[in-house]
Every structure is written in C-alpha cells, then in structure tokens.
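Take this structure first; my questions come after.
Of the protein chains in this complex, all but one are displayed in their positions.
Here is subunit A:
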Amino acid sequence: MSRLIRNAVTMLLVMTIITGIAYPLVATGVAQMLFPHQANGSLIVKDGKPIGSELIGQYFDDPRYFWGRPSATTPQPNNGTASNGSNLGPTNTALRDAVQQRIDALRKADPGNATPVPADLVTASGSGLDPDISPAAAQYQVARVAHARHLSAEQVLALVTQFTQGRQLGLLGEPRVNVLQLNLALDGLQSK
C-alpha cells in the first residue's frame, strides 16, 4: 500500500510537470511563433495602441452605428471579464419582455422601418461578446445608419457587403457581418 501511495504521488508530480507546465509552455512558444496575431487576441491596433479585438463584440446604441447582438453580461453589456448568456428559459415572460423592449428601441431609432426584426438582432448571444450579426440584421439597419450619417444607402450597403463573411469553407456555420470592423470602417469613411 505504501508503495502504491508513493507511485501515485510521484506519478501525479511527473504528470503535472509534463501536462501542466511543459505542455502549455511549449504550446505557447510554438503558437507565438506561428500565429502571434491570433495567440494574442486578434487585436485591432490603431496608432500602436489596441482599440478592440476582431473577435470580441463591443456595445453600440447610437443610431449612427450598426448595433450588435444584445448582450446579457453584467453590470455593463459586452463585459469581457464576465462572459455569459441571459439563461432565460424559452417560456419565461422576462424573455418576451426583453425582446419586445429591443424591438421598441430599434423602432424608435428608425421610425420608418416596420419590417419584422431579424431574430439575432433582438436575442442575447451565448457569450455576451458575439462580434457578429447576420447579414439580414445588418441590412435591416442600413437605412437608419445611412440616414444618421448623411450617406447614401448604397455606400453603406457596399460596406456591409465588404464585411460580410460567407459560410466557412462554403458550408460550416452561418454567414455573418463583424460589427466592430464595420463600424470602424464607417468612421474611417467619414474621417477621410
């Protein structure tokens, strides 16, 4: 029995060194060499300073910007240190109320638009940090953004098309539009 205990303790130590120290360190070294941009968070850098990540959504509620997926993180939306979904059950009236409020907010920002709102634009994402919206959700907002920025709808739609990614490898996942990159491009368009 004492030999078994000795085996167990030393085996745990050796395995901790191999799988818990050596493996992540080697993986970090190789990852930093092969894919430094991705390994460090796919940061968007402007003038040498990070201003966001391609993968982490930010919160937008100004009519001049495209809005992203609603975020259920607390206390602020799109909180990078508290990723979470709403975890509201499908028949919970709180879910229905939240969706109705989001529809109302979209309607208020764009009174002329009475088309049904694409589902992903009024339902909270799983992580609370979803960087994307569906192309349908982007097109729904084109008229509002164009109006608020005094741009033509064609100009804005062209940007949306430019930032629309299709299914990966043509069949995986869903088509999507990266909201932060699209909004930064919009700002860039007008600062020129």
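Heads up, the rule we're going with is that contacts are C-beta pairs under 8 Å (C-beta built on N, C-alpha and C of every residue); 3 or more make two chains touch, one makes a residue touch a chain; residues count from 1.
What we mean here is this: contacts and distances are computed from a predicted model.
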Identity of the absent chain, which is to be given by its UniProt protein name, from "Potassium-transporting ATPase potassium-binding subunit", "Sulfur dehydrogenase subunit SoxC", "Long-chain fatty acid transporter" or "Hydrogenase expression/formation protein HypE": "Potassium-transporting ATPase potassium-binding subunit"
Subunit A residues that touch the omitted chain in the full complex: 1, 3-12, 14-16, 18-21, 23-24, 26-28, 30-32, 34-35, 38-43, 50-62, 65, 69, 75-93, 95-96, 99-100, 103, 114-120, 122-137, 139, 167-169, 171-176, 180, 183-184, 187
